[in-house]
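Shown here: the complex without one of its protein chains, the others still in place.
All chains are identified by letter, namely A and B, in their written order; residue positions are counted from 1 within each chain.
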Amino acid sequence: MPAMLRNLAQRLGMMAHGFTGGIHPENHKVSATLSSEPCPLSPVHILPMKMHIGEPCSPLVAVGDHVLRGQKIAKSEGYVSVPVHAPTSGRVVRIEQYAIPHPSGMGIPSIFIESDGDDVSDDSLEPIDDWRNTDPALLRERARKCGLAGLGGAVFPTFIKLVQDSRFPIEMVVLNGIECEPWLTTDHRLMLEYADEILSGLAITMHMVHAGAAIIAIEDNKPDAATAMRQALSEREGMDDVRVVLLPTRYPQGSEKQLIYALTGREVPAGKLPMHVGVLCLNVGTARALYQAVALGQPLTERMVCISGDAMPRPGNLRVRIGTPMRYVFAHQGLEDFESVRILHGGPMMGELLPHPDVPVVKSTNGMLAMRKASFVGVHTQEQACIRCGHCGEACPASLVPNLLADQCRSDQFDKAESYHLFDCIECGACSYVCPSNIPLVHYFRYGKGQIAQQRREKSFAEASRMRSVARDMRIEQEKQTRAARRSSVRKTHAPKDAPKAEAGAEVKAISQAGESGAATVADKTEQENKD
Amino acid sequence: MTGLLYALSSLGAFALLAGIVLAIAQKAFHVDGDPMVDKIDALLPQTQCGQCGYPGCKPYATAIAAAEVEVNQCVPGGERTMLVLADLMGVKPKAVEQEATAPMLAFVREDECIGCTLCIKACPVDAIIGAPKQYHTVLADHCTGCELCVEPCPVDCIDMLVKPELIEHWAWPLPMTRRSKLGHARRDHHAGYA
Partner (left out) sequence: MLVMLSSPHAHGGDSVRMMMLTVVLALMPAAAVSVYLFGWLAVLLILVCMFSCLATEAVCLKLMGKSLTTLLDNSAALTGLLLALTLPALVPWWMAVVGSVFAIVLGKQVYGGLGYNIFNPALSARVILLISFPLQMTTWLTPMSAAVPPVNLYDLSTCLTLFFAGPDALKLGLDAITMASPLGHVKTEWTQGVPVAQALSNYHYSYLNAFLGLETGSIGETSVLALLLGGIFLLARHSITWHIPFSYLTTVGVLAALFSSIDPNHFASPMFHLFAGGLMLCAFFMATDPVSSPVTPVGQIVFGIGCGVLTWSIRSFGGYPEGAMFSVLLMNCAVPLIDHYFRPHVYGYDSRVDDDV
């Protein structure tokens, strides 16, 4: 019913398509005015085998091999996967487990490349100048070959999105330049400095999916970025159906589902993708990477990273090679002592807290924040009772009821939590942000989701084991029957004079053999009978 | 006196009617087989290890349905399985006596394997492949860690190794706040447990 009222209000022009909920945290965009600089080459680069959503890659190189920048060093396994490329020229010195930016602190197999300082590129991929007349399938393959993944932080393999499906035509491409996380200015600087390349990437995208129109969505706290993009648009031909839209600054405006609703009034159905409502959403950084991959033949080896935070001596925006150790990047910006500092990978709302800076910069690293420990520790460890104030529900962009969900997850009522739409939570953190009782709501949801996932896995493994066990019992039973039948037929044809005695003996043996396998066979027989 | 007669006869008639209705219902709604056994079996981990004292999960399920055994015998299932079984059977939860180990996988040291196929025959889920006089090896994806293959091996070449934790399967633990432990305490208390 509320949906009906909301739609009615919108149709009467009483409200724009703003998404429900959201919060207004302090922006802290201290690095917005700082032009990007190249990060110097680190002596060693560490490339994990999985920097994307999907299957991990497998190494193509061995220890001792010499590699060039842009050379494929790990191949993708499975469909949802993109390859890994060397960020600079050098020698492979190790292939072993190394920590990645992950809350568990666990590691995955990684390739260590010692830079040789020459930074020679492998120019094996030809630039495709005439992409306008190139088959989109080829361009899609180029996107996959170049290891493109969503650079807004989701790292979903881009080539999978760039598909033309006649059942779900793409009406509109949305370029996501919102960047609603506090502190982060990565996309902001990209739009100011590489507006033209971003637009080229957009044009390639529109050609690939045969989209009619596009919107470049920017939050209204970045008016200069909007101006830059508009300026670049006006200097281009053939992009009349592209416009820049400024949206009110509100977190999480940049969340794909909320952004699509705000721009088009369409909700992406639960469990489905934006393409099912005719929209393709792409981060501005990914669009630029697509241009570099197609028009310049450059695989993904570098990305823009915002280094900021209230404990950062020298904030900045750096163009960092993928695989650069985070410790090296921090040191370049003046931070070497991590005693009184907390490191965040990403923004404060959805980023991961890192136990130490000895992890590499990966494809999803849109920001590295150093925050003062004093203002950081223990906000949510002082959890108090929920007073049911409802602020969390007001803030939730998915219109869930976070306080009820958290209570269900905490007391292991997972069925109830699922029915209250636990899996529709986007883990944006708006609820925890507003909670006056300091309840770590998102943490409870993550616990719940993890337990449910684990239970599903165990259940499907148990079911598979049961099937195997049943099949085995049936096979053994079958073999016994075949053997018994053969034995009795042999006796019938070759029966000696004292046949009855031998047969009786054979029967006794058969019965005792059946008794050996015990209740299992009996139970399965019963089961088989029941099934019939 | 007539009042008593009326009371007796009306109540008697009602009882007779109820009895007839129940008899008809028993015939009409009769279910073949024992769905309870299947329900219980669905809750068990299907390790087929025999640690419960029964040769497989189905036999244990059958015994629970017949109320012949406690619900706390499944070691791999651990506390969680015991609690759901207790809930299903309507009995008081009871602690599982044996501590469950971390998930294990069997591993055949192939250099020492003599190809006798005894472990293949022992595995309740057919997770070991091989042939007579050929090396045997355990299919890690199918091994349930029941340990039934270790005993029969004449050259003792099978090790039980702890299953490696995959980062894809890592799950967030509960928050480390005093209050988060209350949730579990409340649930256990309601189950009449501890």
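Structure notes:
Just so it is clear, contacts are C-beta pairs under 8 Å (C-beta built on N, C-alpha and C of every residue); 3 or more make two chains touch, one makes a residue touch a chain.
The structure presented is a predicted model; accordingly, all values stated were derived computationally and were not measured.
The residue from A:K257, A:R288, A:R410 or A:R468 that touches the chain not shown here is A:K257. Residue A:V401 is the one among A:I108, A:L263, A:V401 or A:I476 that touches the chain not shown. In the full complex, subunit B makes contact with the omitted chain through residues 172-173, 175-176. Touching residues on subunit A toward the chain that is not drawn are 1-3, 6, 20, 23, 25, 103, 168, 182, 257-258, 261, 267-272, 276, 342, 344, 348-353, 355, 371, 376, 379-381, 384-391, 393-394, 397-401, 403-404, 420-421, 424, 427-430, 432-438, 440, 442-443, 446.
Just so we're on the same page, only the chains that are shown with their structure count from here on.
One inter-chain figure worth recording: subunit A and subunit B are separated by 35 Å, centre to centre, where each centre is the mean of the chain's CA atoms. Interface residues of subunit B facing subunit A in the complex, by the touch rule stated above, are 32-33, 41, 44-48, 54-59, 62, 124-127, 142, 144, 165, 167, 169-180, 182-184, 186-187. Of all residues in subunit A, only 102-104, 106-108, 380-385, 407, 410-412, 439-440, 443-444, 446-447, 449-451, 453-454, 457-458, 461-466, 468-469, 471-472, 518-520, 523-524, 526-527, 530 touch subunit B in the complex they form.
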